[in-house]
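Before anything else, here's the structure in question.
Removed from the display is one protein chain of the complex; every other protein chain stays in position.
Coming up: chain A.
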Amino acid sequence: MTHTHSHSDPHPGTAVIVEQLTRRFNNGPPVLDGLDLAIAPGEFVALLGHSGSGKSTLLRTLAGLDPVTDGAVTRPREVSVVFQEHRLLPWKRVWKNIVLGQEDKGIRQRAEAVLEEVGLSHRSNAWPLTLSGGEAQRAALARALVREPAFLMLDEPFAALDALTRLKMQQLVADLWKKHGCAVLLVTHDVDEALLLADRAVVLERGRIRVDVPITIPRPRRHSDPGFEGLRSLLLDALGVHAA
């Protein structure tokens, strides 16, 4: 059973479908083990798991960086990825980084508009190496959004930021998601981040889904919301961390 391409959508109204995806490296134990996952259009899914649980492999496969060798993946053509590191080209000014690979007219205006959205229009002409960590990650978000993706992948995008900047960025992502309405897959270690942002939390363990739970707390959410505690201990439990 080997399908590698993004064929036409067999399930209307579904952004991303992963079916029986198995991936192993050098005949070792499977990193992804017959994984099934569906993400609806506009749905925000948080993917949790320990290092080595297969989170990154799943994301890389969805991004098209790793091949599909066993199983099938269907996803929209327009996808964007934001990585833990900003991965901006240091030799291009911020706005040039945003429009990288896009050559149609009026792209500069769209870049400026997106930079405005992420609150970075004043650094449009700056060199990336002069940006702070938070600013660089905003620029990376802008670069992802300017392509109007139907599916946005965020690979621990705030892990390298300080705690205060992280809170601001989480708020920003929540706002941008509401505005753009794309499906989002957020890979994270942070249970609170998942609870704050996602419609659904998926915990991965040894290449399989261990827990798949909807988060129905009304938005905008706060850490003091009553539903938080129960879900937090459920997810921490699934991650093998037992609250005392």
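Keep in mind that, in the parts below, a residue touches a chain if its C-beta (ideal position, glycine included) is under 8 Å from a C-beta of that chain, and two chains touch if they have at least 3 such contacts; residues count from 1.
The rule is simple: contacts and distances are computed from a predicted model.
*Asks:* According to its UniProt record, what is the protein name of the omitted chain, chosen from "Aliphatic sulfonates transporter permease", "2',3'-cyclic-nucleotide 2'-phosphodiesterase (5'-nucleotidase family)", "Cytochrome P450" or "Heme exporter protein C"?
*Replies:* UniProt lists the chain left out of the view as "Aliphatic sulfonates transporter permease".
*Asks:* Give the residue, chosen from A:Ile17, A:Ala40, A:Ala63 or A:Ala160, that touches the chain omitted from the document.
*Replies:* Residue touching the chain left out of view: A:Ala63.
*Asks:* Determine which one of A:Val81, A:Leu145 or A:Ala238 touches the chain that has been left out.
*Replies:* Of all options in A:Val81, A:Leu145 or A:Ala238, contact with the hidden chain holds for A:Val81.
*Asks:* With the missing chain put back, one of A:Pro90, A:Gly106 or A:Pro218 would touch it. Which one?
*Replies:* Here the residue in touch with the unshown chain is A:Pro90.
*Asks:* Considering the whole complex, not just the chains shown, which residues of chain A touch the missing one?
*Replies:* Against the missing chain, chain A presents residues 63-65, 79-81, 83, 85, 87, 89-93, 100-101, 127-130, 143, 147.
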